[in-house]
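A single protein chain has been omitted from the complex, and every remaining protein chain is retained in its original position.
And then subunit A:
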Amino acid sequence: MSKKGKAIVAKDLTKVYQMGEVQVHALCGVSIEIKHGEVVAIMGPSGSGKSTLMNIIGCLDRPTSGEYYLDGELVSGMNDDQLALVRNRKVGFVFQNFNLLSRSSALLNVELPLRYAGQRERQRERAVVALEAVGLADRMDHKPMELSGGQQQRVALARAIINDPAIILADEPTGNLDSKSGKEILSLLLDMNKKKGTTLIIVTHDPGIAEETERVIRLYDGQVVDS
């Protein structure tokens, strides 16, 4: 099993939470591989370990055991600051509830990852390009409150792609949107995958979205039942 050339290689991931006296096994030996440029949906009922898997893939959390390689790098043994760096460089997040800073304009929201990357040159231009790419060229100075849900999710999308990540991780990206805006966001996501070849991982309940993707990973009780 080669690690190079794969966006994601996970081997035998487990995750155990200690809830008081009880041990909860959220993941019980999950192994998956995702190639560069693939479009994958992760599905499963609540409690299936889907969120836990997403957190590990997004480097927000570490597995209890098992190995996880993101873009060829072994992530599972990293410390907090190294993980922060990996998130900053390699992962673009899109959340169900957008998670924009309400005080800041769209442009500043999109710039935020660049600030933490310590790249000061051409910050502004890159943010402008990203916002143009999601069709919000005329709304750059608006604050999130002044934008519709669909527009807010586009800002989040621009923020996700600004650092040219290896993967875009979208957690129910259309969950808070009406079906029309939902379709637009989905097609934007797919579009980016086609144009730039960015690996796209969508965590969703929506079978409609799963139909649009090349591959569906189904989880049940912390195990992969179908990939």
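Everything below uses one rule, namely that a contact is a pair of C-beta atoms (placed from the backbone, for glycine too) under 8 Å apart; a residue touches a chain by one contact, two chains touch by 3 or more; residues count from 1.
As a working rule, contacts and distances are computed from a predicted model.
Note on the omitted subunit: UniProt lists it as "Putative ABC transport system permease protein", one of the names in "Putative ABC transport system permease protein", "Twin-arginine translocation pathway signal", "Electron transfer flavoprotein subunit beta" or "Acyl carrier protein".
For the chain left out of this panel, the touching residue among A:Leu101, A:Ala137 or A:Val225 is A:Leu101. Interface note for the absent chain: among A:Val16, A:Met78, A:Ala117 or A:Leu190, the touching residue is A:Ala117. Residue positions on subunit A in contact with the hidden chain: 55, 58, 60-61, 80-81, 84-85, 87-89, 93, 95, 99, 101, 103-104, 112-113, 115-118, 120, 159, 163, in rising order.
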